[in-house]
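Please find one structure pasted underneath; my questions will follow.
As you look at this complex, bear in mind that one protein chain is not there, while each of the others sits in place.
Letters A and B mark the chains in the order given here, with residues in each chain numbered from 1 onward.
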Amino acid sequence: MKRKLSIILTLAMVMGTFAGCAGKTSGTSSQSGGKASGTIKIAVAGPMTGDNAEYGKGFVNAANMMVEQWNAKDGVLGKKIEVVPYDDKNSGEEAASIAQKIVSDKDIIGVIGHFASGVSMAAAPTYQENKVIEISPSASHPDYSGMGTYIFRNNTVINVEAAAGLDMAINDLGKKNIGIISIKTDWGTSTSAIVKKLVTEKASTGVKVVAHEEVMEGSDDYSPAITKLNAAGADVVICVGMYNLVAPVSKQYKQVNPNIAVVGFSNAYSQQLLDLGGKAVEGLRFPVIFFSGSENPKVKTYVDEYKKRFGSTPSALTSQAYDSVGILLEAIKTAGTTDRAKVRDAVAAIKYDGVTGNTVFNEKRDVQKSFVKVTVKDGKFVEIK
Amino acid sequence: MSGILTRNCVATVIIQQLFNGLALGMAYALIAVGYSLVFGILRLINFSHGAVYAFSAHIALLFVGLNFGIIPAIILSIVLTGILGVLIDKTALEPLRMNNSIPMASLITTIGMSNIIQNLLMIFFNTERKSFPAFFDFGMIKFGSVQVNSTQVVMFVVSLILLVFLTLIINKTKLGLAMRATEQNSKAASLMGINTNFVISATFFLGGASAAIAGVLISGYYQIVYPGMGFMVGLKAFAAAVLGGIGVLYGSVVGGLVVGVSESYAATFMGSSYRDSVAFIILILVLIIRPTGLFGKKDIKKV
Partner (left out) sequence: MDKNLEKGKSKNFILILESFIEKYKVPIAGVSALILLGLPFMGFSQYIMRIFIMIGIYSMLALGLNILTGYTGLVSLGHAGFYAIGAYTASLLSLKLGANFLVAAIGGAVLAAICGLLVSLPTLRLKGTYLSIVTLGFGEIVKMILINWDKVTNGTLGLKNIPRPSMFGLKLTLVNNGMYYLMLVLVALITLLCTLLIKSKIGRAFMSIKEDELAAIMMGIKTTRYKALAFVISAFITGITGAFYASMIGFIEPNSFTFDISTLIISIVIFGGMGTIRGMFLGSAILIAFPEVFRFLMDYRFVVYGLVLVLMMRFRPQGMLGWKSQMPYKLPKLVKESLKKNNKDNLKTQQI
């Protein structure tokens, strides 16, 4: 009996699986058939599960907030706007598969995402082939926006940010012996290479990289790398990583050398940096394009609203996602149509004044933004004037 | 290398890296003991152990957050994680033993269990890195130019106590006798009136509890907790357990220290991105020379 039951169960599962597949297809085809459904969809793709889920969820929160504001004013082109979240688990393979799914839904005008550069680049060819606009609020790999005319980024390219970070280390802090700790990911590798190149260009002023250590994701012990940097005589450490690298490195480094100065990057800018780093991140400096403590009334209302709804201050990347949605909707409004080619042209020509400053795409579909220098003082982020 | 390090620094770096490696190795050893306990009795690689370790750290964090105080939080974490170990055995593994399933079925079951625990942690505690209170941080202890963190010392001492305690349980108590009997021949042991299922569950409890001790100590050292924390550490601790001779407790400690120190030196001389696989390279070399690990016993057949 047991055996029979298990076979029947098995068969039922198989049927269920295929029925599920079939059900999905009919669903999508009916959607594409009913184009005049009266809603405009915007996909938000990013890691919703897995190790980087906090970023993907931040994107969705930001997108929902922006869309609700528009919907309160009767949407765009008289249609309601809908946010559709997609989970790519921050893996290129998943992202490519999701991209296929997104492009088969004709109501989707554009995609906000993906999170990591490598993942965004795995998905980009599909969007380009099917003429769907992709705006990544976080990809910073120099090659990303070169993947196609529909591929935009609302994040500064690494070069600009690296120069800003280096400027803080050399000119503001007056340090000359630079140590680099970078995370061994596509982003970390290319960023640290750029930092190194910028330092060699300034070699005449006596600035040099004394040591560079690449560390792996998923190990929390950085003491061997720190010992090396310390022995090499670094007096400032440029820490190329997210908050989850910057906080423990600062902590472990300050146990060895309490006088070390640490410079980070804008994606270290998050509430968790303070929670994790505690006293060790005091004095940490980094450049950001979005600062939640800003006096700007527009930023203030946005930050207050976000805090009220989601219980935390929005990070820089989340805010860029917020603006990206705004840009896409504004472009649809300007284009006066949902024709993707026309919306694309409108995005390319847009001048958008959002919470992360003025956004204008250049001919490479990248943005130029001005940086605010931020430091940690008494457990709070403070702007350096 | 010489370009980066001046000559008088080299000696300091080498000694400092040795201490870094020993501290890291002690962390591996603490986790490795859990693999070793279960493997010793069931000849099973318990892939859920890394997730159990992450679970213990989250539970401790939860109770600290609920203002239970640090010591009660640790004790609760140890007890609850031990119970989780028993639950894994009772719900998933014991039925397989009753059915006389193939050994690989148990292996897949532990992989499935690891999936369940880790993803539930992600749902209930979110994926972001959370700050964990430094339990035993009394500052740095200096030996000349070499510095040792007090938490490292605490980890070292606690691991030794745990090891002695477990060895005493196995060698001096009735339970330990039953464990050894079950390990050698579970059928014969049950014929002799030993409740082997109880013995195995007790082993899982000890395994879970040791994972909790490891979880609390290591999280207290790095002050970081997140659901994926057990994965890489778990694999390396497992390598350490096999290296020392899986099923032999002091072997786990030696294996853990070897892995920790070699990782630390690999980071020094080859670069930090090489360190993750050093454990496996050493493991393979040792297994080729001594197929059962450094202190391993012979005659292991099951998968």
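Criterion: contacts are C-beta pairs under 8 Å (C-beta built on N, C-alpha and C of every residue); 3 or more make two chains touch, one makes a residue touch a chain.
Values in this document were obtained by computation on a predicted structure and should not be read as measured data.
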{"item": "Options B:Ala92, B:Val158, B:Leu175 or B:Leu294, residue touching the unrepresented chain", "value": "B:Ala92"}
{"item": "Hidden partner chain, touching residue among A:Ile81, A:Met121 or A:Ile151", "value": "A:Met121"}
{"item": "Option touching the unshown chain, where A:Thr39, A:Gln100 or A:Asn171 are the choices", "value": "A:Gln100"}
{"item": "Contact partner of the left-out chain, one of A:Ser91, A:Asn177, A:Asn257 or A:Thr338", "value": "A:Ser91"}
{"item": "Residue touching the undisplayed chain, where the options are B:Met122, B:Ile213 or B:Val258", "value": "B:Met122"}
{"item": "Contact set of subunit B toward the excluded chain (per top definition)", "value": "39, 43, 45, 92, 95-96, 99, 101-102, 104-109, 111-116, 119-120, 122-123, 235, 238-239, 242, 246, 271, 273-274, 276-277, 280-281, 283-284, 287-288, 291-292, 300-303"}
{"item": "Missing-partner contacts on subunit A, residue numbers", "value": "1-4, 6-7, 10, 13-14, 17-18, 20-21, 24-25, 28-29, 48-49, 87, 91-93, 96-97, 100-101, 103-104, 118, 121-122, 125, 129, 141, 143, 184-186, 188-190"}
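By our rule, only the chains that are shown with their structure count from here on.
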{"item": "Residue ranges of subunit B touching subunit A (in the complex, touch as defined)", "value": "4-5, 9, 12-13, 16-17, 20-21, 23-24, 27, 119, 122, 126-131, 140, 147, 149, 222-224, 226-229, 231-233, 263-264, 267-268, 271-273, 275-276"}
{"item": "Partner subunit B, residues of subunit A touching it in the complex", "value": "49-54, 184, 210-211, 213-216, 218-225, 227-228, 231-232, 243-244, 247-248, 251, 255-256, 272, 275-276, 278"}
